[in-house]
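Here the complex is missing one protein chain, while the rest keep their positions.
In this document, chain identifiers A and B correspond to the written order of the chains, with residue numbering beginning at 1 in each.
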Amino acid sequence: MRPLNRVFGVLAATGLLLAAGCSSSKSTNTAATAPASTVASSAASAVAGGNVTLNLVAYSTPQPAYAKLIAAFQKTPAGKNVKFTQSYGASGDQAAAVIAGQAADVVEFSLLTDMTKLVNKKLVATDWDANPEHGFVTDSVVSLVVRKGNPKGIKDWSDLIKPGVKVLTPNPFSSGSARWNIMAAYGAQIKAGDSEAQATDYLKSLFKNVIVQDASGSKALADFVGGAGDVLLSYENEAIYAQAKGQAVEYVIPSDTLLIENPVAVTTTTKHPVQAKAFVDFLYSQAGQQIFADIGYRPTVAGVTSTVNKFPLPTGLFNIGSLGGWPAVTTKFFDPTNGVITAIEKSNGVATTK
Amino acid sequence: MASVGIGGSDGTVAVRGNRRPVARYGLRFVALGYLLVLLAAPVAMVFYRAFQHGLGPIWSALTTGEARSAIEVTLIVAISAVVLNTIFGVGTALLLVRRRFPGRHLLDVLVDIPQAVSPIVVGLALILVYGKFGFFGSWIERNGIKIIFSLPGMVLATAFVSLPLVVRSVAPVLAELGDEQEQAARTLGASSWQTFRRITLPSIRDALAYGIVLSLARSLGEYGAVTVVSGHVIGKTLTLTLFIDERLQNFDEPAAYSAAVLLAIIAMGSLLISRRFRARSRSVV
Partner (left out) sequence: MSLPPNSALDDVSGPGVLARSASPISDSAVPSWWAQRSGKNSRGGTSLGLGLVTLYLSFLVLIPLGAVVWKSQSNGWSAFWRQVTTPEAWDALKLTLTISVGVALFNLVMGTVIAWVLVRDDFPGKAVVELFIDLPFALPTIVAGVVLLSLYGPRSPAHVNIAFTRTAITVALLFVTLPFVVRTVQPVLIELDRDMEAAAASLGASPFLIARRIILPNLVPAMLTGTGLAFARAIGEFGSVSLLSGNLPFRTEVSAVNIYNQIQSDNPVGAAAQSTVLLVVAFVVLFALDRLKRWGVHRG
């Protein structure tokens, strides 16, 4: 009494699965049946006559910027009929996803090492940074985000290690943003004249005050806005975005802080290199950089200013090069077994066992 | 073996405890207090926050393009997973209950495995097999099929976590019912298909419905496994649960809470519906 229906049923189900998989590979829209609409128009299939879909995979924070950039790009002749899919997440997450096969035509990350991972896997060409901006499409600075009115009076790095101050920063082992934050804190101490050992001690004290480490910069900001902590270490542009969204926050830029540089590139696996490059060129253009600037990113191209945001130049601005560059810093500080930060986190964890 | 009685309030009033009201009230207080603090109050809080400003904001939050895609994606993924698992579930239940074969007990145990696997491990496992650098990765790439970071991968992840539910709903009822009717049908000349369609299926109808509703609820709400294999492509591979996550990160608490409440209502609704089916399936026996 073997029900034949099950045979047919399983075959049908297998067929369904394969069909879903095949049809999703034919069109660059992944939904098998649903005409899900995106930011771009919900026009016909992506394959027909000249219509192109670019897959943008980026770290978490520029999501609102890209909403505007894509719309603006589509108004240009180069961007006509180009549709986009967008994916945002923690910088490291996204890099890992692209390496694992997620479709991507244009990628932007929070830090250089995530782009380097892709270069090493030949997913991005080795000359991706051969332009005047060295591949960096936006800049920002590490800033201290506080509640409106700055009730705890936080002005500088030294205020962060005061007892009772609750600090938020993402998890440095998954978030690019967190690494910028930590190196800014460290570098600021060095710049102020501390030795390496003293700067490391500062970090130890800082981590004692950290109450939550989210996976990404955006999550950390969301938590802060949701009421957690007194101060958030974050990009300046994150703070500007939160303010623009009506959140009751302010930000302070310490005089000694780190220049954040975010790389963008076209992938080697793109099926539409022409349009992808056109989009990246647009990001570097005056129009594109203006959009970035108005949202809160510091432009990397000269001559672009924003009427909306002021970008004061911190007197003690330094970049990661002065600390040895990302490859060296990553090994020294963020190695999961021997890194300086690993040791600090561990010692704090053990000391504060509840 | 005794069948499980009709779950739920059977109206028995404790007779024994009358002599020790302190104990009875004490236990009741502890139990209800615990449930209030852990379950009722937080759920009520979410509903309050979501409905604070009336239905309007919720409606507009859930009808944005992105929300609608999330709902569509969720439905596609969940229903596909449920269909797969229903077919598998009925077949496996029939096998386990009506057949004897070497490894029968092993199959029984294997079906339960998904209950013990962390959702994150589910995602990792699927990537290791169906991802670009997985076991079948090169074959998949060569044939242009997209599984991971696309809907099929999410269907697999969801099917994995809800695998045992239909089997476990149908099998006990099948066992209790016995197969005399099916045997009788066969001796009267019915084919396998006819027997199944006319005898077996109607008799397990309520249990099957129960299992399907369970499966659906579980599939609609999966988060951990799907977040690993999804790719988080806005409007394409975000389910409602991932949508909640994404909205929280964009300071869109109203949208996140609206979606959360929607899922909570679906969960409660499915509890109500499944209870009815379960009661009916038990009463048939």
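Annotations
Here is the rule we go by: a residue touches a chain if its C-beta (ideal position, glycine included) is under 8 Å from a C-beta of that chain, and two chains touch if they have at least 3 such contacts.
Bear in mind that the values here come from a model prediction, so they are computed numbers and not experimental data.
Across B:Ala61, B:Ala125 or B:Leu208, the residue that sits in touch with the chain not pictured is B:Ala125. Against the chain not displayed here, subunit B makes contact via residues 1-5, 7-14, 16-17, 19-20, 23-24, 27-28, 30-32, 34-35, 38-43, 45-46, 49, 84, 88, 91-101, 104-105, 107-130, 134-135, 156, 159-160, 163, 165, 167-169, 171-172, 175-176, 178-180, 183, 186-187, 192, 214, 217-218, 220-224, 228, 240-241, 244-245, 248, 256-257, 260, 263-264, 267-268, 270-272, 274-275, 278.
Subunit A residues in contact with the hidden partner, per the touch definition given at the top, are 1-3, 6-7, 10, 90, 92-93, 95-97, 99, 117, 171, 173-174, 210-215, 226-228, 336-337, 342, 345-346, 348-350, 352, 354.
FYI, only the chains that are shown with their structure count from here on.
Put simply, the C-alpha centre of subunit A and that of subunit B have 34 angstrom between them. Against subunit B, the residues of subunit A that register as touching in their complex are 1-6, 9-10, 13, 16-18, 20-22, 24-26, 29-34, 36-39, 55, 60, 63-64, 85-89, 97, 100-103, 216, 218-219, 221-222, 225-226, 242, 245, 247. Residue ranges of subunit B in contact with subunit A, taken from their complex: 65, 68-69, 72-73, 76, 80, 83-84, 87-88, 90-91, 94, 98, 127, 131-133, 137, 141, 143-152, 155, 182, 186, 192-193, 195-197, 200, 231-237, 246, 248-251, 253.
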